[in-house]
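Left out: one protein chain. Kept in place: all the others.
The chains carry the letters A, B and C, assigned in the order they are written, with residues numbered from 1 in each.
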Amino acid sequence: MINMNDFLKGSGFIQPIWIFVIVITVFFSFMSEYFLSVGNLSNILVQTSTIGLIALGMTYVMINGNIDLSVGAVLGLAASLSVGLQDYGITIAVIAALASGLVLGAINGLIVWKTGVNAFIVTLGAMIGVRGLIFVYTEEQSFYATNFAFSDFGTASIGPFPVLAIIFLICTLVMHLVLKKTGHGRNTFAVGGNPEAALDAGIRIGRHMMINFIIVGFFAALAGVLLATQMGAATPNLGRDYELWTITAVVLGGTKLTGGYGSITGTLGGVLAIGILRNGMNLMQVPAFYVLVILGVILISVLIIDQRLNVHASKGVSI
Amino acid sequence: MASIEQGKQAIMLSKKHKAGLLNFLSAQGILVFFLICMFAFSLFSEQFLSQSNIMTVVRQASIIGIIAVGVTVVIIGGNLDLSVGSMLSFSTVLVVDLHDKIGPAGAIILMFVLTLIIGAVNGFLIGFMRLNSLIVTLAMLSAIQGLVLIYSGGKNVDIANQSDTWFAFFGRGYVLGIAVPVILFAILAIIVQVVMSHTSYGRRIFAVGGNPAAAVYSGIRKNWCVFSTYLISAFCVSCAALVLGSRVMGSQNNVGQGYELLVLAGIILGGTSLLGGAGSIWKTIIGVLILGFIQNGLLLLGYPYYTQWLVTWVIIILAVWLDLANKRKRLFTTHS
Amino acid sequence: MSTAAMNRNTAHGESSSSPVLSLIDITKKFPGVLALNKVSFDVRAGEVHALLGENGAGKSTLMKVLAGKHQPNGGKIILAGEEKSFENPKQAKKSGIVLIHQEQSLVPEMSVAENIFLGSLPLKWGNRVNWKKLHADSTEILKRLKCTFSSRDMVSNLSIAKKQMVEIARALVFTPRIVVFDEPTASLTDHEKPVLYDIIRNLQEQGVGIVYISHRMDEIFHLSQRISVLRDGEYNGTLNTVDTSEDEVTKLMIGRTLELDHASKPSQFGEKMLELRHLTVNGVFEDVSFSVRKGEIVGMYGLVGAGRSEVAETVFGLRQPSVGEILLEGKVETIRSSHDAVVKGIALVPEDRKDQGLILGMNCRDNMTLSALGSVSSMGFMKTGEEKVVYDKYQQAMKIKTPSWRQKVGNLSGGNQQKIVIGKWLHTHPKLLILDEPTRGIDVGSKAEIHALIKELARSGYAVLVISSEMPEVLGVSNRIIAMYDGRVTAEFDGDAVSEDKLVQAITGQYVTDASGPAPAASA
């Protein structure tokens, strides 16, 4: 029993979210014949890649003890730029789009660092304001890519593997290694786990925060560009609510909102869990209205289970 | 030693008096900012300060305001409530749909009861199960939206006979020339402000938000306190739904979408900290009104509606930053 | 003051080596407060220089200036003959100045090695951490400290004492020239202290200058060569340890001779107020039985982690017993919550004042009435006039020093904060008062006042349970002493007739009396 607890808690090598992923995979493969096909699985990967890429950056920001609510808007802006600027060439448009993510991330990070205003507030403001920027830039219009090369990229495959899924998995691997193995990654944990101590130890906490905001800005922009390649177009409302699903995925993956704890592998599990649930419920033809309720209930259930396991683990009084 | 202490205090006090005006202004910074905004808009638009325009803005702001009153209590208690948007859709659809089926009185009562039950679910999960409020209310945001759609089957609901139902009073009525939504907003705000600052219940909520562990170690029933804040929030949402349903005499399933963010923006702008244990209803009222007037002023000046988002971005951060800077007596943080 | 000045000169005159570090006329202002006024202080290589002062005297501020955490408004820092100015802690650390914090300043979800090298992880190209070197270096440092745990252990899994060792290990990363210990024994128990002393002596032998901040006179006289005293942000003299006495130091610290309450311990006991029978919380403590009578002070003594606070929390309704009974005034009671406990007349002054005792952002008055809001309100509405009366009563009775009831408690000194917590509980008119580490981190003056207060309360009929890891405190106030080790009661002693040896044995598991041995029933 104790071993089972330890196992579920993730002190072994399997994180609880992955058990959940395995359970729903088994469940859906019994419920639908299409579910386990290679095509469907790579579909799931492509569909989760958008939220997934943002979630990689969000994991860093949240381990760092912050949060970024502006990612959906940044994604929308980058998508619009990557399509709207194609008169100057696709390369320039894509570079400009990615740069917009870097810059907005840097602005968020700089404000959090220099003014000391809570990241929730800073990025809530940015979430509203950047959406305004999109509308100012696009004047409410959707943009269309005239060049099919752009949208061909979004649907291309290498062998049976879609390019977008490959990009997502490579980014996941890189971000996992950066978090685990580099000075910046380790210091991100330190700053989130105990900012006071990190400051005393001479860690430049402001800089690390800013770098992480730049990272999440970049990934939001990258997700925006890749989403635009899937559509060959960009709409000004693109990315609404994405911040909510991203945060949900990261939390499902075990990263703590209070900072100092989390992992990219967990986040990958969280993202896949949401993707598989959506895909599986589509295959089972669960009505859209019920999907919303089911996702909400599952999220709360996972929170409860996670908390129960942790209560048994810690001997403190739960306040 | 005592004399030295007193000496120090005397020095501090005299300094305080000298800087009295400055302190007052910086403490009321948001109010000053509010007046400056009003003044600036009135220079460029004749209608801006007209009575009818002001009444329009206040009336429009009162729905957000009513919800914000409840959410402010939740935030003072140290939590967040992002589910109010969906909850507003839920309550409005419910009261409008039931109006023709069981009559206005029954519809209102049932709507309040069911909304309070949803509030109780939030409260139970966050207060008693001690789950993180951000994630729980986020999940509830999605789940309640689903419930609304399941209930209505995705259809709009309308009140068939709109001309002679007393239900119209809440959204369209006037008492002494003042719109009923404004009166409701004012009454709720006053009651909740009095409760928060003059009752033992309010004191407990401040304690729970200020330091939950210490509140428990002081014998306060923290779980109940947190639970009750979500009931207050749900109650306020019900009142807002009453106004909204009566104003429109119909409802869509997503009518409350995005309200959670507007409410939060208003509260933050007013200067209530998201950390809990501090804040006031007055601040929230000012914050909500600022948002309303900025939106209205920009439209009157002929700017497209989305410019208000850019302005909101800037002023939210400026407002919170200047407040912080004033407290720490320096503009920027010092760490690298 | 003149004696102090003379002493300082003497101390300098006798020095065999010149100071490795000198702080000269350091001044530090905070908004509205002059925290340090032209304070001078020096440390020689290989000496332990104790820094004393009441809470708020400026010790910590001075050390934070030294460690680059605060920038002084005036004065000079001279290290090995060179004038330095540190803009951040990293610069100070690079120059060989290390501060070991009073508060736990570790990152829980990181390995021991990463914590030791926090802020200076060894890197390879591409910002990659050099794990091999990291663990090799960490292991070596841990070996020097005779630590038994691995550099790969997660800090969150370590005991408090081991965490303290990690903090100390950090000091040894750069070859330190000056190590500042700020209350290093606050979370260590008596039997863990010798290890720390060994480390300090070891550092001394290597020629490191040590600054030692503590409220505990015994440690200071045991370790230090010189003692400097700060009072109200001003330098108040330096003494050679061998030439002085505790009384002299105390006088220098508080500006008066300590009026110790030498009144004897209470002696009139009533019926049993609290009785625990075979109380067990699974995995936390086991088979705890003892009782507290009205008018009696029972001391509970044991190491941190022995389960003492947890027993208190169980009596206070914050934990539910798995087995066993709690009896109040002879009746078996179930205490469901802390609120329930307050209703039943139990008060708990918790271990962690700032996290559990007070709402730091609230003012003094509001904190004082928090546990008995019903008494100062009618129909739920606060009666602010009566609230003020209640506050004034306890403020005067306990001599709480604060400019106004409007003052936020976060701005008060530790002693005054603790008095507010105690006042809060007295106003609930409890029958049983539990105090968990009532004087931790509190200066000598306030400590004596609180001890006197505890005895007075017992004499007026309260049943009092005092939990402490300080032997003098336990011996000084208790009628009876319960010793705990590893979640069990190992012995029960008469407070006036117990030897220190026996106490130490009891809390380290080497001594078990027959009377309180584990009852066979509990293990079933």
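Here, a residue touches a chain if its C-beta (ideal position, glycine included) is under 8 Å from a C-beta of that chain, and two chains touch if they have at least 3 such contacts.
Keep in mind that, in the parts below, contacts and distances are computed from a predicted model.
Novice: Would you mind picking the UniProt name of the chain not drawn here, from "Ribose transport system substrate-binding protein", "Na+/H+ antiporter subunit C", "NADH-quinone oxidoreductase subunit M" or "Formate dehydrogenase"?
Specialist: Of the names offered in "Ribose transport system substrate-binding protein", "Na+/H+ antiporter subunit C", "NADH-quinone oxidoreductase subunit M" or "Formate dehydrogenase", the one UniProt assigns to the missing chain is "Ribose transport system substrate-binding protein".
Novice: Which chains here touch the chain that is missing from view?
Specialist: Taking every chain of the complex into account, the missing one touches A, B.
Novice: Touching the hidden chain in the complete assembly: which of A:16, A:84, A:154 or A:202 does that?
Specialist: In the complete complex, the chain left out is touched by residue A:154.
Novice: With the missing chain put back, one of B:129, B:248, B:261 or B:324 would touch it. Which one?
Specialist: Answering carefully, the residue with contact to the hidden chain is B:248.
Novice: Where the complex has a chain not shown, which of A:85, A:179, A:238 or A:300 is the residue touching it?
Specialist: Residue touching the absent chain, from the options given: A:238.
Novice: Pick out the residues on chain B that sit against the missing chain.
Specialist: Counting over the whole complex, chain B touches the hidden chain at residues 47, 50, 52-53, 56, 59-60, 149, 152-156, 158, 172, 244, 247-255, 296, 299-300, 305.
Novice: Name every residue on chain A in touch with the hidden partner chain.
Specialist: Residues touching the hidden chain, for chain A, are 34, 37, 39-40, 43, 46-47, 50, 135, 138, 140-142, 144, 146, 151-152, 154-155, 227, 230-238, 240-241, 278-279, 282-283, 285, 288-289.
Simple rule for what comes next: only the chains that are shown with their structure count from here on.
Novice: Quick one: report the Å distance separating chain A from chain C, using the average Cα coordinate of each chain.
Specialist: Computed value for the inter-centroid distance: 43 Å.
Novice: Can you give the whole-Å distance between the Cα centres of chain A and chain B?
Specialist: Spacing between the chain centres: roughly 29 Å.
Novice: Which chain A residues touch at least two other chains?
Specialist: 199
Novice: Of all the residues in chain B, which ones touch at least 2 other chains?
Specialist: 213, 216, 336
Novice: Of all residues in chain A, which touch chain C in the complex?
Specialist: Chain A residues touching chain C: 181-184, 186-187, 189-190, 193-194, 196-203, 260-261, 315, 317.
Novice: Which residues of chain B touch chain C once you look at their complex with the stated criterion?
Specialist: Result: residues 1-2, 4-6, 8-9, 11-12, 15, 198-201, 203-204, 206-207, 210-211, 213-221, 277-278, 329, 336 of chain B touch chain C.
Novice: In their complex, what parts of chain C are in touch with chain B?
Specialist: 31-34, 88, 232, 254-255, 316, 318, 337-339, 341-343, 348, 350, 355-362, 366, 370-371, 373-374, 376-377, 380-382, 401, 403, 424, 428
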